[in-house]
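Missing here is one protein chain; the remaining ones are kept as they sit in the complex.
On to subunit A.
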């Protein structure tokens, strides 16, 4: 009764539940609904190659949200995201792999098994790494997590019975639930359409879970640690505990993203999990906007679509070649763009794409004033 009466008074909160609601204003609810409706309708509007790319974006977004939790929310800079992605990817591939194949496989193709297993495997690794984070800060933590990437790469290239070896690789996990193929071209839709819907649904679940975590006691503890870990400790935040949770949750996200990432292309190679992958994820978080879930999603889409965009741009800028052996070529432009974009965003809009959105929103929110 009182709720109905309070319509149009978005600031009149009569309970903490309403104040902390995920969508605490009608505008947010409406925009979210509209965006979701457009996203669900996309497969009918776009061609399959773009849908495949967008499905990849959704998975990358899950990984970026994970990194956003540990780096953006809890403030622990981690360059080891590629390591956790690798653990997830190999765990999932091994569990669902063909038992009689060239590489290790256990034949459990059910996604409901391999996806959580991949996440938990990565989370376990995250818990093992977390003690480092409780002892180190800032640059030192970044260097140590960088070490993880090299350890991971070394193991991946040497353990060829699992990974298939450098330059050969192995098939990714199979997308099926209780024997039903989730992404197979059928009468109703093509593989890529289904793939997009599946990844979109998973992104939705992971994103909402992250938003929910961020507004909870744990999320507040993360923010407190990010803003000043000593102060957080003084006000009663158990640093070791929450840094461990941050790494565990972040690695869980990374593990799940890693498991899903290569189901789109179906095949992957140990050299994928290089430092570049970690840097790409850092770029997603920074360009998108650290400390926000929607920012991480925006960043993931932007960075994942960047190669495609540069290729589109190439048509307009003829002196850039598409051949890798000519200079300048699109791959170089792409690599340079990562760096330039990170620099530009850190200098001009440290809050990332999300910051741009906030600026635009605040302009209208403050209307007719400026503040």
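Just so it is clear, contacts are C-beta pairs under 8 Å (C-beta built on N, C-alpha and C of every residue); 3 or more make two chains touch, one makes a residue touch a chain; residues count from 1.
The rule we apply is simple: contacts and distances are computed from a predicted model.
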Among "ATP synthase subunit a", "ABC transporter ATP-binding protein", "Autoinducer 2 import system permease protein LsrD" or "Acyl-CoA synthetase", UniProt-listed name of the chain not shown: "Acyl-CoA synthetase"
Option touching the unshown chain, where A:15, A:47 or A:325 are the choices: A:15
Sites on subunit A contacted by the missing partner chain, in the whole complex: 1-2, 5, 8-9, 11-16, 19, 367-371
